[in-house]
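Right, subunit A next:
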Amino acid sequence: MENLINKLQDMFAVKDVQDSKKNQILLTVKASKVPALLSFLKEFEGFKVLVMISSVDWIEIGKFQLSYIVNDPDKKNDLIIRAFISRKEASMISIHSLWGHASTFQREIKEMYGIDFPGSPRVDEPFLLEGWDDTPPMRRDFDTKKYSEETFFPRPGRESNDPAEYMKKRLYPDEK
Partner candidate 1 sequence: MINFNSLNIETVSMGIGVILFVLGVWGIVSQKNIIKIIISFTIVDTSIHLILVSIGYIRGKSAPIIDAAINKENAANEVVDPLPQALVLTAIVIGLGITALMLSYALRMYKENKSLDINKFKALKW
Partner candidate 2 sequence: MDIVKKIGFVLLGLFIVLNWGLLMAGIMRKIIARVSMRRGIKIFQPYINLIKNYSIRSQLTHGIMFYLGPVFRLSGGVGIFLFMPMIYGSDIWNNFSFTGDLILIAYFMFFGMLGMALGAGEGGHPYSAIGISRGLAQFTAIELPLTLAILSIAIQYQSLSITEIVAAQQGSILNWTLFTNPLATGAAMISFLGAMGHSPFNVVMAPQENPVGPPTEYHGTFLGVLQTNRAILHVVEAVLYMNLFFGGANNWIELIVKTFFIYFWSVFVGMVFPRFRVDQSIPWLLKLPVLIGVAAIIVFIV
Partner candidate 3 sequence: MTEELKDNNIEQVEDKFLAPENRKHTVTGPEGEIIHVDPLQDYYCNERPKAEDPRNKIVEKFLNWARAESLWVLGFGTGCGSIEIPPLLSPRFDAYRFGVAMRATPRQSSVIIISGYLAVKTLKRVIRSYEQMQNPKFVIALGSCTINGGMYWDSYNTINRLDYYLPVDVYVAGCMPRPEAILAAFDKLKTRIKEGRAEGANEYVEKFDWYKANQKKVIKNWNMPDYNW
């Protein structure tokens, strides 16, 4: 792993390398280098399996984080490759040509975050949400509670409590 990381640092200028747990390394790379890096890992380093692609909305810094988890089934190593893309022009190079099933992850991310993957098969078709025409729901600027209240006829009489406070009041009514 050490060698590999060194190699990657030379070749792809990866940074922020951290050991998250045993046999699993987190690293960050420029978004434009992701396909080359993944292809290198797949072809030469034995990371044959794309485990998943996921996304995080860093609204504070105006960026989306995309995480690609790849796995080497022989050595049982995992790599988590993080890349940051701009929130305004949310678009990323598709890697469906490396792993066919990547298109499904990308389709889901497109639906949930609105990150576009041009060229990815069926990327515009609805995945979980049918007929969604609002802000992509996993973006943090989407207010799901407000949406729910506007759309789904909330039943009146519902009370929301802080569970800790509520249970404390129920169980230990005497304590202050």
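Everything below uses one rule, namely that a residue touches a chain if its C-beta (ideal position, glycine included) is under 8 Å from a C-beta of that chain, and two chains touch if they have at least 3 such contacts; residues count from 1.
Here is how the candidates were picked: all candidates are chains of the complex that A comes from, given by their letters.
Not measured: the values here are computed from a predicted model.
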Out of the listed chains 1, 2 or 3, which is the one touching subunit A within the complex? 3
Listed in rising order, subunit A residues that touch candidate 3 in their complex are 126, 128-134, 137, 142, 144-145, 147-149, 151-155, 158
